[in-house]
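Every protein chain but one is kept in place in this view of the complex.
On to chain A.
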Amino acid sequence: MKTITANRLVDGDVVWLGHNGEWVEFVEAAWILNTDEDMTSALDFAKAGEDKQYVLGTYAIDLELKDGHLQPKSLKERIRAQGPTTRLDLGKQAERHLRSA
(Lines give C-alpha, C1' and ligand atoms only; values in the text may rest on other atoms or scores of the structure.)
Protein backbone atom coordinates (compact mmCIF):
# COMPACT_ATOMS: atom_id res chain seq x y z
CA MET A 1 0.00 0.00 0.00
CA LYS A 2 1.33 3.36 -0.98
CA THR A 3 0.27 6.94 -1.35
CA ILE A 4 1.78 10.22 -2.54
CA THR A 5 2.72 13.08 -0.26
CA ALA A 6 4.10 16.61 -0.65
CA ASN A 7 4.23 20.00 1.04
CA ARG A 8 1.83 22.72 -0.03
CA LEU A 9 3.57 25.71 -1.55
CA VAL A 10 1.79 28.53 0.23
CA ASP A 11 2.25 27.37 3.81
CA GLY A 12 4.46 24.28 3.64
CA ASP A 13 1.67 22.19 5.16
CA VAL A 14 1.91 18.42 4.70
CA VAL A 15 -0.61 17.07 2.18
CA TRP A 16 -1.41 13.77 0.50
CA LEU A 17 -2.92 13.03 -2.87
CA GLY A 18 -6.67 12.37 -2.77
CA HIS A 19 -8.68 10.10 -5.06
CA ASN A 20 -9.47 12.73 -7.64
CA GLY A 21 -6.10 14.37 -7.85
CA GLU A 22 -6.97 16.88 -5.14
CA TRP A 23 -4.63 17.37 -2.17
CA VAL A 24 -5.94 16.42 1.27
CA GLU A 25 -4.76 17.52 4.70
CA PHE A 26 -5.11 14.24 6.57
CA VAL A 27 -3.51 10.96 5.67
CA GLU A 28 -6.76 9.08 6.37
CA ALA A 29 -8.24 10.77 3.32
CA ALA A 30 -5.33 9.89 1.05
CA TRP A 31 -5.72 7.79 -2.06
CA ILE A 32 -4.42 4.30 -1.25
CA LEU A 33 -2.47 2.98 -4.18
CA ASN A 34 -2.51 -0.78 -4.54
CA THR A 35 -1.68 -1.33 -8.20
CA ASP A 36 0.94 -0.14 -10.65
CA GLU A 37 -1.82 1.43 -12.71
CA ASP A 38 -3.03 3.49 -9.76
CA MET A 39 0.53 4.55 -9.09
CA THR A 40 1.03 5.68 -12.67
CA SER A 41 -2.04 7.87 -12.70
CA ALA A 42 -1.25 9.15 -9.19
CA LEU A 43 2.22 10.21 -10.33
CA ASP A 44 0.62 12.09 -13.23
CA PHE A 45 -1.59 13.96 -10.79
CA ALA A 46 1.44 14.62 -8.58
CA LYS A 47 3.38 16.09 -11.47
CA ALA A 48 0.40 18.24 -12.39
CA GLY A 49 0.30 19.50 -8.79
CA GLU A 50 3.93 20.50 -9.01
CA ASP A 51 3.55 22.04 -12.46
CA LYS A 52 0.67 24.14 -11.19
CA GLN A 53 2.94 25.18 -8.31
CA TYR A 54 0.36 24.05 -5.79
CA VAL A 55 2.65 21.55 -4.05
CA LEU A 56 6.35 20.82 -4.02
CA GLY A 57 8.57 17.83 -3.46
CA THR A 58 6.07 15.06 -4.24
CA TYR A 59 7.08 11.47 -3.46
CA ALA A 60 5.55 8.06 -2.75
CA ILE A 61 5.42 6.59 0.75
CA ASP A 62 4.51 3.18 2.18
CA LEU A 63 1.39 2.74 4.26
CA GLU A 64 0.46 -0.02 6.68
CA LEU A 65 -2.51 -1.08 8.77
CA LYS A 66 -1.89 -0.86 12.48
CA ASP A 67 -4.71 -1.86 14.85
CA GLY A 68 -7.19 -1.30 12.08
CA HIS A 69 -5.87 2.20 11.33
CA LEU A 70 -4.08 3.23 8.23
CA GLN A 71 -0.75 4.89 8.90
CA PRO A 72 2.53 5.64 7.16
CA LYS A 73 5.10 2.95 7.68
CA SER A 74 8.15 5.03 8.53
CA LEU A 75 8.46 7.05 11.73
CA LYS A 76 9.37 10.16 9.74
CA GLU A 77 6.18 9.92 7.70
CA ARG A 78 4.12 9.21 10.82
CA ILE A 79 5.54 12.36 12.40
CA ARG A 80 4.66 14.31 9.24
CA ALA A 81 1.14 12.88 9.42
CA GLN A 82 0.70 13.70 13.13
CA GLY A 83 3.01 16.50 14.23
CA PRO A 84 5.93 16.66 16.68
CA THR A 85 5.77 13.75 19.15
CA THR A 86 6.75 16.18 21.89
CA ARG A 87 4.04 18.75 21.17
CA LEU A 88 0.66 17.09 20.85
CA ASP A 89 -0.88 20.54 20.64
CA LEU A 90 0.77 21.15 17.26
CA GLY A 91 0.46 19.74 13.77
CA LYS A 92 -2.19 17.43 12.32
CA GLN A 93 -2.82 15.65 15.62
CA ALA A 94 -4.02 18.96 17.08
CA GLU A 95 -5.98 20.06 14.01
CA ARG A 96 -7.77 16.74 13.91
CA HIS A 97 -9.04 17.38 17.43
CA LEU A 98 -10.20 20.85 16.54
CA ARG A 99 -12.13 19.56 13.54
CA SER A 100 -13.88 16.77 15.40
CA ALA A 101 -14.65 18.99 18.40
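As a convention for this text, a contact is a pair of C-beta atoms (placed from the backbone, for glycine too) under 8 Å apart; a residue touches a chain by one contact, two chains touch by 3 or more; residues count from 1.
The working rule: contacts and distances are computed from a predicted model.
Set against the options "Amino acid ABC transporter", "(2Fe-2S)-binding protein", "Sulfite reductase (NADPH) hemoprotein beta-component" or "Cytochrome c oxidase subunit 2", the UniProt name belonging to the omitted chain is "Sulfite reductase (NADPH) hemoprotein beta-component".
Touch with the chain omitted from the figure is made, among A:14, A:27, A:42 or A:63, by A:14.
Mapped onto chain A, the footprint of the missing chain covers residues 7, 9-14, 50, 52-53, 56-57, 73-76, 79-80, 83-87, 90-91.
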